[in-house]
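Below is the structure I would like to discuss, written out as structure tokens.
With one protein chain withheld, the remaining protein chains of the complex are depicted in position.
And then chain A:
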């Protein structure tokens, strides 16, 4: 067990930011913490890291209680906070060296680690740049390098891809998977479900400081009764035809707007085929057909009644 949180409660005045939350992160996981803005992800992370006071609960890391002075635990943790934390007066190299030096005393060892980190995030051409001269994406990469240079066993990333261009985002996501392959346990928070689906081996969805659901993405999707969502574009339908579609087996929701048809099917066999057959029989022309498996957004929607996206 890498992280164990039991019954954590954190209040800001009247607001309950983390509400009786428990979780366990296992060795070798990429654990995703997914929730909309303000759902309590950062607060939870800051409590786990013993930065924040909390009202109730127990937190242990590597099997030991986590405290501000638990330096033996801290030595094996790398954190990438949601706010970029680098010194504007230090170059890329100096920033990484400074933070790495808080963990690693040996100079030669540190030099090697810093070089490796620079290589890892692809900032070789920018090593003598000051942060102000870096683009948003490169700055985020520097932020990551500062957090991981000391080769931590547990890496916690809080929304590391906010305001990042797609290229840097891919670079970052691939990097996280590589770190995991090298043996690090990862905790990854985000409000982008695509990212979480892409890299996380296990996902916890939270809202208003409470757990909505936990599991692999397949498990999460199987929790809701949606098999697929079929969209048909540029299609002309009358009321009778719509009624027939509504009576199709497994069809749980049918929407028709601006010549676009969206049918949500519960789990079942040949849902798409049934719809296609019906359209052919009715001699209906259509522009496009697109079938989608349920997303984590659908899971979130089903449990909370609102969209995950902003």
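Quick note on the criterion: a residue touches a chain if its C-beta (ideal position, glycine included) is under 8 Å from a C-beta of that chain, and two chains touch if they have at least 3 such contacts; residues count from 1.
In this text, contacts and distances are computed from a predicted model.
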{"item": "Complex member absent from the view - protein name from UniProt, among \"Oxidoreductase\", \"Coenzyme PQQ synthesis protein D\", \"ABC-2 type transport system permease protein\" or \"Methylenetetrahydrofolate reductase\"", "value": "\"ABC-2 type transport system permease protein\""}
{"item": "Residue among A:4, A:74 or A:191 that touches the chain left out of view", "value": "A:74"}
{"item": "Selected residue (touches chain absent from view) among A:85, A:177, A:223 or A:301", "value": "A:85"}
{"item": "Omitted-chain contact residue, chosen from A:94, A:165 or A:197", "value": "A:94"}
{"item": "Absent-chain interface as seen on chain A, which is shown", "value": "12, 42, 46, 49-53, 68-69, 71-72, 74-75, 77, 79, 81-90, 94, 98-99, 101-103, 105, 146-147"}
